[in-house]
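For reference, the structure discussed in these notes is given below.
Just one protein chain is left out here, and the rest sit where they should.
== chain A ==
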Amino acid sequence: MTETRIDRRFKACADQGRPALVTFITAGDPDLETSQAILNALPAAGADVIELGMPFSDPMAEGIPIQLATQRALAAGQTMEKTFQMVRRFRETDQDTPIILMGYYNPIYIRDPKKFVVDAREAGVDGLIVVDIPPEADDELCIPALEAGVNFIRLATPTTDDKRLPAVLANTSGFVYYVSVTGITGSSNLNATNVSSAVARIKSHTDLPVAVGFGVKTADDAAAIGKNADGVVVGSVLVSAIRDSLDDAGKATDKTVAAVTDLVASLAGGVARARGV
């Protein structure tokens, strides 16, 4: 593959001597219009890379915060077509910030994976993270994605031992996403020391940037993890901030967008000082 937006963005952050801040929100949460406003505001708030969750009825790897975000989005009528539409509208004003669609295989499978990757590319999507399709099934989605010019980012986990790691890395591009804990998103047993040795282990197998996620909640977490990692991923706390900003009927308020951007700005402060003075 030729150099992609994702490659360029990680390089740019490395040149600044800091890790990239990777932010996750669920597309369509709490409604399409508010979600678009949040998405459009993320880069200025300090997000370097954006993961946009494709809502799925059965998010098996998700903890409560992202499960609830998914339910809000689906209840508000989010569909894959609307998620593509959000990316198209984002691209009208931002040509540089990478967008990665993240989710589960079934909503992709039903559209036909080969068609999906082309549609995603045309909408302005740069990468894919699909939780439930392992390297053993690369021919189904990963290879078509690469052929369409879309990075395929794999998750490596604490259970991915050295024997298995090469298979996981084989067709990975853009970056490697290290899942910091065995568990679901939003879990709370982040251990910076373990993470740092795991990142070193992965780096000994690949030249790709390594981003770390699952359990990063505060600017201090981001700073600690970002010491060694090339990227720090935050998601659950952002969608929790959305939830906390809603009114009693679960509708967006005039505080919703700022609730996310304020938090992103604070996390950006964390990655900025990660490699410290």
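As a working rule, contacts are C-beta pairs under 8 Å (C-beta built on N, C-alpha and C of every residue); 3 or more make two chains touch, one makes a residue touch a chain; residues count from 1.
Just so it is clear, contacts and distances are computed from a predicted model.
Looking at the choices "ABC transporter", "Tryptophan synthase beta chain", "NADH-quinone oxidoreductase subunit G" or "Peptide/nickel transport system ATP-binding protein", the name in the UniProt record of the chain not drawn here is "Tryptophan synthase beta chain".
Check A:A137, A:A170 or A:A200 against the missing chain and you find that the one touching it is A:A137.
From the set A:Q67, A:T97 or A:T256, the residue in touch with the chain omitted from the display is A:Q67, counting the whole complex. The hidden chain makes contact, of the residues A:T157, A:S173, A:N228 or A:T256, with A:T157. Of the listed positions A:K11, A:R111, A:H205 or A:R243, the one in contact with the omitted chain in the full complex is A:R111.
On the side of chain A, the interface with the absent chain consists of residues 56-61, 63, 67, 74, 79-80, 104-111, 131-134, 136-137, 154-161, 164, 168, 179, 182-184, 187, using the contact rule stated above.
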